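A single protein chain has been removed from this complex, and every other one stays in its place.
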Amino acid sequence: MNLSVKLPGLNLKNPVMPASGCFAFGKEFAQFYDLSKLGAVIMKAATKEQRFGNGTPRVAETASGMLNAIGLQNPGVESIISDEIPFLKNHHLPIIANVAGSTVEEYVEVAERISSYVDAIELNISCPNVKEGGVQFGTDPALAKEVIRHVVDVSVVPVYVKLSPNVTDIVEMALAAEEAGASGLSMINTLTGMRIDPKTRRPVIANGTGGLSGAAIKPISIRMIHQVYQAVTIPIIGMGGIETAEDVLEYLLAGASAVAIGSANFKNPFICKEVIEELPRTLSRYGFSSVEQAIGGAHDEEVETSLLRS
Amino acid sequence: MNLSVKLPGLNLKNPVMPASGCFAFGKEFAQFYDLSKLGAVIMKAATKEQRFGNGTPRVAETASGMLNAIGLQNPGVESIISDEIPFLKNHHLPIIANVAGSTVEEYVEVAERISSYVDAIELNISCPNVKEGGVQFGTDPALAKEVIRHVVDVSVVPVYVKLSPNVTDIVEMALAAEEAGASGLSMINTLTGMRIDPKTRRPVIANGTGGLSGAAIKPISIRMIHQVYQAVTIPIIGMGGIETAEDVLEYLLAGASAVAIGSANFKNPFICKEVIEELPRTLSRYGFSSVEQAIGGAHDEEVETSLLRS
Amino acid sequence: MKNECMTILKHEKVARDTHLLVLEGNLVHDIMDPGQFVHIRIDGFYLRRPVSIADYDPAKETMTLIYKVMGDGTKALTNRRVGEQLDVLGPGGQGFPTSQIHADHALIIGGGIGVPPLYSTAKKLKENGVAVTSILGFRSREDAFLLDEFRALGEVHVTTEDGSLGRSGRVTDALPCVKKDYQHYLSCGPTVMLKAVADHLPDKEGYLSMEERMGCGIGACFACVVESKDEKGYKRICCDGPVFKAEEVVLS
Partner (left out) sequence: MKNECMTILKHEKVARDTHLLVLEGNLVHDIMDPGQFVHIRIDGFYLRRPVSIADYDPAKETMTLIYKVMGDGTKALTNRRVGEQLDVLGPGGQGFPTSQIHADHALIIGGGIGVPPLYSTAKKLKENGVAVTSILGFRSREDAFLLDEFRALGEVHVTTEDGSLGRSGRVTDALPCVKKDYQHYLSCGPTVMLKAVADHLPDKEGYLSMEERMGCGIGACFACVVESKDEKGYKRICCDGPVFKAEEVVLS
């Protein structure tokens, strides 16, 4: 079974990678399995300087999901380049840098600095958990275009724009990204949510709101990817609630060319490896002979399925 | 324990009511318990003429939730007035009419016709499952204002505007509703989602997309109500994923003055009754002596809680 | 209709991916007709699963369900053990009106997992003095079940898609084999099969049991509608059905 997918800057041997922020820089997961099994790896967000993030608690549980407000804690782009990327390079897999910032300048500086060390940039204009920057770039098409254009200009590798689902019109945002020169899209980041603890009468998360991820959000992500796939020509990396190889197939059919697994790594540290191993069986059970064949399948005019119920 | 809440047009003996579309016009649930136990009842959407709704399948299961695309099937406003409301009137409880339409004119006609038979109107500008009308009024503040103004003008009872969560800025929509004369808000309608069946390679729901409801969306609704409570002065009826009396308390603390239970009626037909019965115990366990006392509690400056862990 | 935690008395595999479940509880007294269904809650799943009542015994307060593993919900159901409780809502809907069928002979036509509700239907008919001939279609030999039970009630024609048992083909291919003169047929199976059956037997009085994805299962959500030929224009499968007269509904 051919699991490989070719995307701008990324030659993936399989379409499955860990999502940004749920895998740090890989070291912790390397004790569980060989990281070279992964299609690629998306690193935790990089900002210009070290960031300490939000107060704790930073996570809360929800029905079939979780909230997080880590607040982009990371050691800063220089430290990532010197201390983290070399470890990942040893595993010979495509590396994607998640780039964040508070201002256009910061985005540009981080992207410029890191792009020559990685295979692609995932431009995070959608983090709902920081006071400045982050999500306002992800909800306003004009602001988005500006930051994307500048980052595309300085980056030596393709730029994938990570979209926020907290918008009225996801297609408009996707088109803005495409027009501004994005090589691909990454969908979706978390939905802004909140839980209140009746004991303390306060939000569970110190930051107040947090980003909702996990199986709960999968239908929203699938819907958005299905819409966006019809509107753009650049490829989509899909994510949100993936836990099984069937979920991967659902994303491929909706229009994703590759997928990322986030919060499910916390439930099961082997999840990426297990999903990759299961994927060929799942694809062939549903009549596919490669990953490429399944991409966008839900949009094909003619479908032949011999799977009848009796 | 005083469970009563007074809202414009609604003297509720308790703050719990079934949500629109999940309880039809009450007859089916009357076989399970006495409807007069309810705080109020929100009827299925009414349109001017009978509507047959969308193709089937109309529902799909998701993690901790469900998608639906019923498509506002209803017998039309005249039939609701003559065949459905009399039955509910027998139970001596406040009746809220959910009003829908494709055009401003239709909304106005339905509201004008039905308002004298009910205690309040829930103006549904947020149904994601119909081709025309519905959600575009719920995502554009200017359009929203127009339809709300006209409906408020013709209605003889207070108008609660049901907001769509599928927007970038829920506060903007809430403020628009308040400015246009709404007496209250109803939050939230469903989030637009999709599931794809790998067997058929097509969306599970005939309509393609459907509205996501259930426990999965509760954190999003709580967040939106928490935001909107700080911005408006009109009361909020909260809904989305309520399954327990603790969930009700979480909504009250976030800023809802009353709540509606939707999809959970399908899991457990007794859910509204059970939650109402459990509510006094839950309130007192967390130190409240009335429902009113809990409303907006998460926004109070000073909180006294003696609940320490040891 | 009741919502009851019923006790699992028996739970065993009867064919490929097909399990028989015997439940005990008060709710059994409310069953009016064969062909009604129950709506089962399965831990960890948001929606209930509708399953037809295959057999029931008010004296013993038991009912039998036969279900096929189609997805995650029915798969999880297979893990429930004898002695445990199952949250059941029902009995729902309108079954086969066996007491209104006054005839010498009736034809039963069941496809796959549509067969179970026809078992108690056939039993009731026989009790009422109506002889029954049955056509039971399955995909393959390993999928077949209840054959002996149906044979005890009358003539049985089996079809399988792969020809591994009985006649090769579909249930409609076996229609010419039925030599008995019957005026009524009662059928349950996938909608395509029901349509084929109805098209083949335009002159007979037919009763069809239909399936659709359900929300509430009690008539309140309008998830399970089917187009009907009456003035109202639609029927809800969960409460107006699942059994309809063939001419009442539009099969597509």
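We just call them A, B and C in the order they show up, numbering each chain from 1.
Here is the rule we go by: a contact is a pair of C-beta atoms (placed from the backbone, for glycine too) under 8 Å apart; a residue touches a chain by one contact, two chains touch by 3 or more.
Everything numeric here is computed off the predicted structure, so don't read it as measured data.
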item	value
Hidden-chain contact residue, picked from the options A:21, A:101, A:193 or A:235	A:21
Of A:214, A:235 or A:297, the residue in touch with the unshown chain	A:214
Residues belonging to chain C that touch the chain removed from view	43-44
Chain A residues that touch the omitted chain in the full complex	21-24, 27-29, 31-32, 44, 50, 52-53, 56-66, 68, 70, 73, 214-215, 263, 265-270
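The criterion applied here is as follows: only the chains that are shown with their structure count from here on.
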item	value
Central chain (by mean CA position)	B
Pair of chains joined by the greatest number of C-beta pairs in contact	A-B
Remotest chain, chain B as reference, centres from CA atoms	C
Distance between the centres, which are taken as Cα means, of chain C and chain A, whole angstrom	46
Geometric centre distance via CA averages, chain C-chain B, whole Å	36
Distance between the centres, which are taken as Cα means, of chain B and chain A, whole angstrom	33
Touching two or more other chains - residue numbers and ranges from chain C	none
